[in-house]
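Only one protein chain is missing from this complex, and each of the others stays in its spot.
Labels run A, B and C following the written order; every chain starts at residue 1.
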């Protein structure tokens, strides 16, 4: 998997630790169908022990780990071995999420391993300052998610999105910018992509929806429509 | 899986992050055959993303995670969700290994989750002081592994093993005591079980052996012989 | 400082990071006067860089660090060197506070250093399970503070206090048991000591009081009265 294959916009379905086993698989298979019918790149994250299950039952989504340690085969008892994730089918990994913050040194090591294995890196930043620092490390995707907004239902406001986008692209314009703070509905997805994000994603907007399958479907389609509409205007 | 089903002695094949995928599976399947032919309980640890693979291809070994966080389904991005490990086939977990130390609070929470799910807890201690503290938490298996000896090839000396055993059983005599420091050869395994350990295990003595399959076989058989011989004398 | 000199009851004024410099010194000096007029042992915690200031201006209170790493002189850049705390006048240290949790291995090492230097250890537990484990490590004082109650204004209920006390003394009856969850007023102090705690203490009940000096005075006197009254009955 190289960055070249990530279509814009992309959508990351990130069920975190809410789902596992068959309940996760059901939604992952749906995401796979949706991905096959659109030009959009769809990432699906899974707990480490579900990566293989999801990978073996999908074809079009990019299987994504929730974290990965920058180690090589050897000791590392209890750590998350990159080679084992890749073998299980992961082709991308989230790094430095607010719920699993990394030291800068660990982040660099994990990014080096991802590059070595050809895995996409989706690196999280809690603030504009962090985002510009991370941009120098050449992640494939930079996820701007101000901690104070996560899960509150308040979408990042227009200014925030534009400024963040601009600040990151100024440092390194080959980075794809994901903005996912406060995405609760497909309208949030549409608006965020319309405002210039390269991609977005959701957790609670899907897993806590009355109908998670419908929510997932609506969001992926909203991302697709928003980009086509934006594209036309550009 | 309840402690009732752990036979003495037990042997833990703990390849840490040395092995994954098919190379790990090959040894796990061998361990499974050996386990089926003896009264010994054999645990096999695996990276999180290999648990399902190993579980689906074995019947007699106890599939064991290398670590587990004390969380329940929900956020916990990048953390190790107990329910996902169980669903993948894990029925035991190592906790507080020297390479993945836990705060006391985290340890208690993870042990509570293991109990809730009916998973065996294999808790590590770096010193006699730690071991007696952990013994009050009622782990199924307590692994005494003085950090300074790990991987050096020096077996714990007789006194150390006897004193540790006694100290732990004095606090809580229902705990199984595992001693695995410096186990390099099947002779080390034999000696450690003979000296009174309820179980033992190995990492580098197997994965770095010229013939890992032979080493694994020799060690499991040595554990079996040592216990029968000890039993006869008791 | 040996445990022999800790009088019962004891009171720990723990301003955490709320106070520093002269504002802290003012209350520490008041605590010192109150300590000199009673049989009660009074501990005062301070930020590391204020230990010397508080120590040089007091005689009767026991100067207490908020944490201490189990290292010896050497590298340890940025870590909290026990010898430097002792030299600055600290004769006690809190360990494993819920806001600074330690791995079990770190806790054992820090307790070993405290013993080596003759410093009192005040070790925190978040639950009864943790408390009984820590009791095996022989702390001088064990602080039972269920995380969920800290700072809520709800005093630990009578049953909780009695059960905790009993559980700890059953494991090791030479440990002094401190109970400080939800201590907001001098009435809480009186009640907690009356219910059998060897000591108690407060943070927000003092630093956030309208009149912190008065609150500190009232609490120390309440601890003294409660114990004398309890003593009479025993």
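For this structure, a couple of remarks:
Keep this in mind: contacts are C-beta pairs under 8 Å (C-beta built on N, C-alpha and C of every residue); 3 or more make two chains touch, one makes a residue touch a chain.
If you're wondering where the values come from, they're calculated on a predicted model, not measured in any experiment.
Among the displayed chains, contact with the absent chain in the complete complex occurs for A, C. From the options C:33, C:83 or C:116, the residue with contact to the chain not on display is C:83. From the set A:12, A:107, A:189 or A:219, the residue in touch with the chain omitted from the display is A:107, counting the whole complex. Seen across the whole complex, the unshown chain contacts subunit C at 14, 16-21, 47-53, 66-67, 71, 73-81, 83-85, 87-88, 90, 94, 97-100, 203. Contact between subunit A and the absent chain runs through residues 96, 98, 101-108, 125-127, 129-130, 132-137, 147, 171.
FYI, only the chains that are shown with their structure count from here on.
Under the contact definition, subunit B and subunit C share no contacting chain.
Between the two copies, subunit A and subunit B, the Cα superposition rotates by 180°, quoted to the nearest 5. We define each chain's centre as the mean of its Cα atoms; on that basis subunit A and subunit B are separated by 36 Å. Touching two or more other chains at once is no residue of subunit A.
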